[in-house]
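Shown here: the complex without one of its protein chains, the others still in place.
Order as written gives the chain letters A, B and C; numbering starts at 1 within each chain.
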């Protein structure tokens, strides 16, 4: 039985991690960290957990935690995990960081986009980017996993095969992304009030969203060449779900069947990536509550472009589910353990 | 391994049954009945099931089904199950009917409220009303279970202890209910279009809703006396969830603690009924996707009334989850098997 | 041209007042008060007003305001208006208070339910309760109008005729109310975040909501006898709209036609109260954005009760629209001026 601790367990991603781990038969949560709610019953913060979780919230003491558990999840604001991690901690416990602190290899890019000084750059090299479908083997041996961002997970998985196989013009990639509101977190802000979000859609962070360099880095690895993209996220009046619609020019003539074969090559053995049937567009509702990413594409011969689409639950495959998938890999468990979540519809 | 067949598997309740049974380790679905989609892949009707269910939809042939499976679930319009069931079928297979056909013992009341002639009144007496928390023992031995309606489940469980203990005036009960839109089914009607339901709330079926006599019958058993109530359902712009707010005059002086003790007496050992802490009002979101009913109450000394509240997922405890709970009881399995569903939030 | 000032113009009700007054041809807004946004452009706080309102927000200086305008609207938290009003101010300017400060005639009841010490009880007697359909003549001559609460407006208008005509048992009144989220205001609270409200319904303030004594007082005037009620509000995932469902026992035998005639007696000449056709239940969407209250009723012979229903836009007839209706009466304008707002659907 794996003993797990969660730092930041009362954010939406932290709570989703709790939901998933409660159903994971080889894991027990030992530590519900939450600076904001120390000593409060967890089930008073999230009443869906009434009679399910009896624990109180605890402080974010990573050193103490490292003595008590086998794995620490940090579902915290940027900068916190990197300020707490040390060689001593990593020697005792595995760390899965759901923040962005170790996702970007070039510390200058991190500091520029996040407007933060990185507190432990010495661990960036070691940290493995936890996109399981791509870095599976490295994750198995990692001490420190950087759990990918929600938009980067959905974007990278939707585009990756076409870059790997050289089918698209690397200078032409545009990602138009749409996210449910849980992605904005549980902070009390006017912008996220029901009345402000409901019956509304808007773009935000245009040209400056911090997931941009993360996506660019991952796509660049696939291309073996530096890639710059446009990435525009939008806030959608729904709780969960990310949809990305990506555009690129074709670099060679390719039929539907050939492109489908490319996607299948990468994903036919992947449980959590579903390549949909021809002409079926992904919908976020079809993956809600599950760890699936649904992807598909459409070629437009009129403009010689391909439209790539991906749908995902931002809190599951985009955060907590992928974190558990990483944990499973790191501890030699079946990769899908605890993640046999059937999408909930409607 | 129990072999299960579902007649009406492509309605919302039928599909929820599929979702739950996919995660039930002692059951296998052998028959996905759907008159509307015969020969169509189930996962083309509900694309959340892509790569999870490979079966095609089949006709509603109950005789053939009875040969192939151990239990038949009927999630069909009123009148269908009662027109198909026969002694021969019941001798071969257990039947859990999610429609109203066998819920009401007095066939005249059924026919009056449902405007239908009952096709097999000979089985009404035998059928067990499948409200597990109340009829657990009878369910265990039943061949035919009438799975309770969504509103009656939530209403009965919220009010039952106070009637049993004689705390409320039986002539004073008023139930004001609120339901998500999945309760209206998947039929293509203008009234249920997104634009008609969104940003809107209304009462419907005022004084004539067909769950009224079902609730009255169950409450009357508790009281050992005939009860008439007012029941007013409302349509709420959300997918899932039922909230009931019930009012009754107190028939004796009773403190919060005494009334809490009454609720605890009936529910402290019930996994799926959660009596909330003092002053906490049930919310549908806290039970979404799960088999829980959250109940609570508030005494108003100014008017000498009690306000009873209950929240539930109409598709789970109000339909498919309770059906599985019944199946577990009928087959001697652990009552909660396959129902360890943690509510999804947000 | 009436010069108007608004104190609290950046709350949802204040902004709705701006929206309505912009379309009122005899009024000009001279002062956009907002403690939180002093010196900020109003259209940066509410960007729907871009290029419509060029003014900056100003402080809540009622004395200065009294010199510059003809009417002051206070759309502020409880206690503020009563702390600012003085004889000198009332001698110069008419005041329409959208808070609760002057709604309740018995200052002890106000202080008990609102947990506040009233700062100017000397004006309570003079203040007119601004429910235009009932107090029209008094409003015309008032210096100080207490604009009714949203729930009390909808509740009182729905029940009033049956009490006036002695058709219902005064001890039996129960009001189950449902409100959109704008009623909770624009404060940054976790409870009102999109993800907390969406896909959720709950009761709140059960037995203790502060609109209870206000409704009781108004119904008591109609009955000429003290009335106590149960009032239970619910939060519904929509921006605007209030629906009330009220229950009472009939005190005499009455037919549909007789009861309809009673409603018509009171409302057939009222532009803003629409008594719907038989069996049509009010829906909040049908009045959205307008000053209408749609009411109807249903008699239940089984239980000898009547179910009364009312739907209204909480920000219009429940706040800003009624305030303008009051202003029109106070200044001798056509009562509906600026309020010919056709409900927006869908």
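The rule we apply is simple: a contact is a pair of C-beta atoms (placed from the backbone, for glycine too) under 8 Å apart; a residue touches a chain by one contact, two chains touch by 3 or more.
Keep in mind that what you see is a predicted model, and the values were worked out from it rather than measured.
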| item | value |
| --- | --- |
| Contact with the hidden chain (one of C:199, C:214, C:300 or C:335) | C:199 |
| Sole contact to the chain not displayed, among A:135, A:284 or A:328 | A:284 |
| Where the unshown chain meets subunit B, residue by residue | 12, 181-182, 186, 188-190, 192-199, 237-239 |
| Absent chain, residues of subunit C that touch it | 12, 15, 19, 22-23, 46-52, 182, 199, 239-240, 274, 276, 280, 283, 285-290, 294, 340, 342-346 |
| Contacts of subunit A with the absent chain, listed as residue ranges | 174, 176, 178, 180, 195-196, 198-204, 206-207, 228-230, 232, 234, 236-241, 243, 245, 247, 281-285, 288, 298-300, 302-303, 305, 307, 309, 311, 346 |
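Note that only the chains that are shown with their structure count from here on.
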| item | value |
| --- | --- |
| Proportion of interface numbers common to subunit B and subunit C (over half same, under half different) | same |
| Dominant chain pairing [most C-beta pairs in contact] | B-C |
| Inter-centroid spacing, subunit C versus subunit B (mean Cα positions, whole Å) | 38 |
| Set of subunit A residues in contact with two or more other chains | 12, 182, 199, 239 |
